[in-house]
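One chain of protein is taken out of this complex; the other chains stay put.
For subunit A:
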Amino acid sequence: MRYKVLTVDDSKTVRIIVKKAFKGYDCEIIEAANGVEGLAAASKETPDLILLDITMPVMDGVEMLTKLKSDPALKGIPVIMLTAEGGRDNVLKIAKIGVRDYIVKPFKEEVLVEKCGRIIDLKPLTEGPQKAKSIFDPATLLVVEDKPAIIQQIQEGLKHTPWKIHGVNTTGEGIDFCSKNTPDLIIISLSLPEEAAFTLFRLIRQNVKTKYTPIFALVVKTEAAAQAQAQQVGFSYIITKPIEISEMESKIAKAMNLDTSQRYFAVDGDVFVMRLPENCSQSVVGEVTNYLKPKVAGAVDSGIVKAVIDLHELKSLNMAVIKLLIQAMQTCKDLALQFTLVGNPQIVSECKGFEDTRTWTFHDSIADAKASFSRSAQPAGAA
């Protein structure tokens, strides 16, 4: 939902500053230069929030507020006074007419957005190219953990990704980081002293900039009570220690809604290639399975008729991987795609040991596999 904010101020400068402050958020700013224009705009547009100055020509803010509150159709619109008129008595008098908040000029744009964000559910706009879209785009991850060794372990484990992992030891440093940056994902250790992790979680959720940032909890596997509490307050995911880095990486990608398909699927010349990584964990199998049909269909739709299933990096087989491979081959058959397999000696040997896979034939490299298509028009994978 796109919120409407009405700014009523005789100063064009203030109206521009308000527009600038909300530029990164999904909301529309409507402008009025005095109380009369403000009332007309409020009736016409029914804004979700009004920012109202006091000292204005034609009709001042106090008169507009009084009229607004006496109109049954408009009185429910929340109003924040944004004015240089302060002073305790003045503020109390206006508060009695019914305002939701009061901001005295001079003001910082962040304070304005933060206070408005308490009244309307402001959502940051998707930031286009800066926002990570695929697994190969840079992103900023914040890890709040009082044990430096864990931060180091995460940084080391994810160093092959384009993500920048920023580690801090205390909640204070975490808040400070979030006030200057907007991380794409935050990982908080539940072992921080005195339930600090839950306090930090609430503060991050209250901040308009980080309201929708995925937050992971980091906790020892056996600490069931802390895990239950984290689930209850709304942590996006729980990572247990000892950390399984590849699983964490998959969950991070999923939470950030990243397209990871390029890791497993590519087009090489006129051949569609499906590649399985060295460690094919359950979560990797899940990811590949989700992408499989649309990716193969997309390749066929673009005119490709040949596919290579590349297992040369794969360390070992398990039932989940075998099922995935059978599904991949069936999908190719269903779409009349010629396909062949590439494997390493270990995989070739393991395939001989299973009834379902013992007849599979492999090539040593992609180049060999591609060359085989020109020698045979028949599917080569399943003999």
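Brief remarks on what is shown
Convention: contacts are C-beta pairs under 8 Å (C-beta built on N, C-alpha and C of every residue); 3 or more make two chains touch, one makes a residue touch a chain; residues count from 1.
We adopt the following convention: contacts and distances are computed from a predicted model.
One chain of the complex is hidden; its UniProt record names it "Chemotaxis protein CheX", one of "(2Fe-2S)-binding protein", "Chemotaxis protein CheX", "Sugar transporter" or "Formate hydrogenlyase". Of the listed residues A:Asn90, A:Thr140 or A:Thr240, the one in contact with the hidden chain in the full complex is A:Asn90. Among A:Lys20, A:Lys221, A:Lys323 or A:Lys352, the one in contact with the hidden chain is A:Lys20. Within subunit A, the residues in touch with the undisplayed chain are 10-14, 16-17, 20, 54-57, 83-90, 104-108.
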